[in-house]
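With one protein chain removed, the remaining protein chains of the complex are shown where they sit.
And now, chain A:
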Amino acid sequence: MTTELPGWVPVEHRWFGLDRRQLKPALFVLVVALLLIYGWPALNAVVPWDNPTRAGDVLDLGEGATAVPPVGWQLEDGALTRDNTGVSPTNDQVKLVKGGATIQMTGAAFTGSAAAFLSQVISAEDPDANISGAPSTFTTSSGLVGVVRSASGPGGDELLAAFKMSATSPDNAPALLIDASTVPGEFQQYSGEIDTFLRSITPGASE
């Protein structure tokens, strides 16, 4: 039977008041934890993105809905129609990045109009953001009608667009949010590509 007193560290095992016998497992845990917490991000930082969009690429937004991405942007998230991955329009995620510009698309289930959806997004995400006064209407080439609002601040410029993915019965259709943002002073540089991209959005095949 052990004769040790709980909490009493024999002098030969003491190190600055700590029990040296438990130092090894404690350090092991700390090192492995730090490797997982900081090792992967460090590796991630040195692995470059290499998934540029090419001419002819079409984004799959689910149930036949599509968009044509601008050429030469990095597709960091999202599926192309040729991937045939069965995208769901209510949890679709797309991320396109180029220089200081990012376009993010988020599909969601929402009952109501595109304008109501955008209001819900703004109130949920950042009700105090410097969003421009009134939303304006935006119509895509395929006839989808959405609403657009812009914001500007020290962090950069942002354009929020919301669509309901049906021209005939929009209220019950999946919602799509597009958040295009750039670092300060660069929005103008990308506005043409963003505008063309928004106009390329088409509703589902059932339309």
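Basically, a residue touches a chain if its C-beta (ideal position, glycine included) is under 8 Å from a C-beta of that chain, and two chains touch if they have at least 3 such contacts; residues count from 1.
Keep in mind that, in the parts below, contacts and distances are computed from a predicted model.
Participant: Absent chain per UniProt: "Choline dehydrogenase", "Putative hydrolase subunit", "DNA-binding response OmpR family regulator" or "PrsW family intramembrane metalloprotease"?
Facilitator: "PrsW family intramembrane metalloprotease"
Participant: Among A:73, A:110 or A:187, which residue is in contact with the omitted chain in the full complex?
Facilitator: A:110
Participant: Residue-wise, where is chain A in contact with the chain that is not depicted?
Facilitator: Residues touching the hidden chain, for chain A, are 1-2, 6-7, 9, 14, 17-19, 22-23, 25-30, 32-33, 36-37, 40-41, 43-44, 47-51, 75-80, 83, 85, 91, 106, 108-111, 117, 120-121, 123-125, 177.
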